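Below is one structure, written out as structure tokens; comments come after it.
Excluded from the complex is one protein chain; the other protein chains are retained at their positions.
Chain lettering (A, B and C) follows the sequence in which the chains are written, and residue indices restart at 1 in each chain.
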Amino acid sequence: MPVTPKFPVVLQVRDLACDRDGRRLFEGLDFSLCTGTAIQIKGSNGAGKTTLLRTLIGTASDFRGEILWCGSPFPGALPVLRESLLYIGHQGGVRDSLTPLENLIWYGATRESALWALDCVDLSGFEGSLCHGLSAGENRRVALARLFLPQAPSLWILDEPFTALDAVGVATLEQQMAAHLHSGGSILLTSHQPLSLGRLASVDLSDFMVDEPLVAMEAEHVFS
Amino acid sequence: MQFQFSSFADFLMMDGHGIYVWISYAVTFAALTALALYPWITRRRIQRELQRQQRIVQRRRKVTKERMAVVESA
Amino acid sequence: MAWQWFHRLGSPRWFYQKTGAWLPWLALASAVLLIVGSIWGLGFAPEDAKQGNSYRIIFVHVPAAFLALAGYYLMAVSGAIGLIWKMKLAFAVMRAAAPIGAVLTFIALFTGAIWGKPTWGAYWVWDARITSMLILLFLYIGVMALSQAVNREQVADRACALLALVGTVNIPIIYKSVDWWFTLHQPATLRLTEASSIDPSMFYPLLTVIIGFYCMYAWTLLTHTRTLLLRREIRTKWVQQVLTEGK
Partner (left out) sequence: MSSVDIHPLVSGARAVPDFATFLRIEMLLALRRRADIANPLLFFVSVLALLPLGLGPEPELLANVAPGMIWVMALLATLLSQESLLRSDFENGTLEQLTLLPQPLYFAVLAKSLVHWIATGLPLALLSPLLAVMLNLPGEGYLCLFVSLLMGTASLSLIGAIGAALTVAVRRPGLLLALIVMPLYVPVLIFGTGAVQAAIDGYAYSAQLAILAALLAAAAALAPLATAVAVRISLDN
């Protein structure tokens, strides 16, 4: 039996280019995400950070290049990827007519684990009040409580997870991320602020920007 | 096969049904003509749009070139 | 290989260059057939025994109604091809087919209403066919409204294709139900187009106009698709060449 490496690759991106409204956002993007590591996607506003994440979870389908989940290519690999995916987007996926507890139960949590996770994000006591009564930061913490559920999926894709969080919240989240990486999970996140995580790589989308998005294209594409 | 009407006026009248028949044909061919003309109009608009975009690109190139020159000379 | 052929057919540039050669012939054929057929139908076909001269509207009403329905299926099929193979050309054809189909449906409705006046004594009668045509017009308008409302072209393409497909599944049901509804509410009156036995002296001009309409439809669809392609592919070199040279 060959020596199994400590950090095998789960998600591979090869020569990826994403378009939006006929405008090329970035091209030639290459990176690999291994178990136990995190990648921080950087880039200025409009560089395509959110589009990249939405491409990787399969919501946006306008890309060229290759994306591989555990070696098998998109879009065939998407159903398997979704089984180990936890995605929190710009909109947290929290319904304001539900209580934090009900929101977590909708995500498949049991009552006990939901209460525990809410306690972790310092929302104990709020589990029974409707979310539209909570502040923006508190709503964000309800969304992030999913990361604290036991049996959280192994791949975390997070879009600006630190927005609207206070210093304590940021510290708690960083701690949880470190624990997740330690237990063999992997994280892909966009954030403007510097992170203190052990195994962290960063990808700057500005390095893959197209110089002149308006210039005439030589090649033509039959399939959109 | 022969012409069914005795005179041209008769042809236009069609026993009192002329108005209905002629309006139908007129509207049909007007609509078909409008359909046929529409691509021409759009094409002209696209041409103008392309010229506008090319002007923008040229201006941007010129501006960046000038700026580069300023930076290099400084 | 079959795939290569398919791939090439899907290339907007190949399509644009290839169809450019067909256009004059199609235009000529449709002009000749439409003019000959119309004059034949208006002046030389014999008068109808029951309806008199007003029946001459048949020569524009029937072809328009024919193509309005066929056009919807064509739109849905090209939408399906676009959805399955993500082919940009198929979406362009679909988008071009919507307004053309809507105009043809309007022609069929309008001439049907005009025809109703001398036949039934009223412009609008809730006849099964006219009602079905009206619903078809709404289906077309729905697709066009959706394509206008969605901002991103690619999303609009796929949304319209899906809507067209849903409409296609529904059209037979709608037609059957409207037919049933009509027989329920009204005893069979004089139908506008009795398909039973049409005399050859009326059938040949009708056939001429129908073929003329088909040619016209093909020509219109091609020109609309071509302009749509120019707009969508404006960033490619070949489109910019076409646009700057062909002034």
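As a working rule, contacts are C-beta pairs under 8 Å (C-beta built on N, C-alpha and C of every residue); 3 or more make two chains touch, one makes a residue touch a chain.
Model, not experiment: these values are computed from the prediction.
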**OP:** From the touch rule at the top of the page, work out which displayed chains the omitted chain touches.
**Re:** A, C
**OP:** Looking beyond the chains shown, say which of C:31, C:70 or C:135 touches the absent one.
**Re:** C:135
Subject >> Touch residues of chain A, complete complex, unshown partner >> reply: 4-5, 8-10, 12, 32, 34-35, 57-62, 68-72, 77, 79-80, 82-87, 89-98, 102, 105-109, 130, 149, 151, 153-155
**OP:** Just the residue numbers, please: which parts of chain C touch the chain that's not shown?
**Re:** 135, 138-139, 141-142, 145-146, 149-152, 154-155, 158-159, 162-163, 165-167, 169-170, 173-174, 176-178, 180-181, 184
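Please note the rule applied: only the chains that are shown with their structure count from here on.
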Subject >> Chain whose average C-alpha position is farthest from chain B's own >> reply: A
Subject >> Geometric centre distance via CA averages, chain C-chain B, whole Å >> reply: 19
Original post:
Between chain A and chain C, what is the separation of their C-alpha centroids in Å?
Top reply: 47
**OP:** For chain C, jot down the residues that touch at least 2 other chains.
**Re:** 240
Original post:
What parts of chain B, by residue number, touch at least two of the other chains?
Top reply: 53
**OP:** Using the touch definition up top, name the residues of chain B that touch chain C in the complex.
**Re:** 1-5, 11, 14-18, 20-21, 23-25, 27-28, 31-32, 34-36, 38-39, 42-43, 46-47, 49-50, 53
Original post:
Can you list the residues on chain C that touch chain B in the complex?
Top reply: 38, 42-47, 52-54, 56-57, 60-61, 64, 99-100, 103, 106-107, 110-111, 114-115, 117-118, 201, 216, 219-220, 223-224, 226-227, 230-231, 234, 240, 243-244, 247
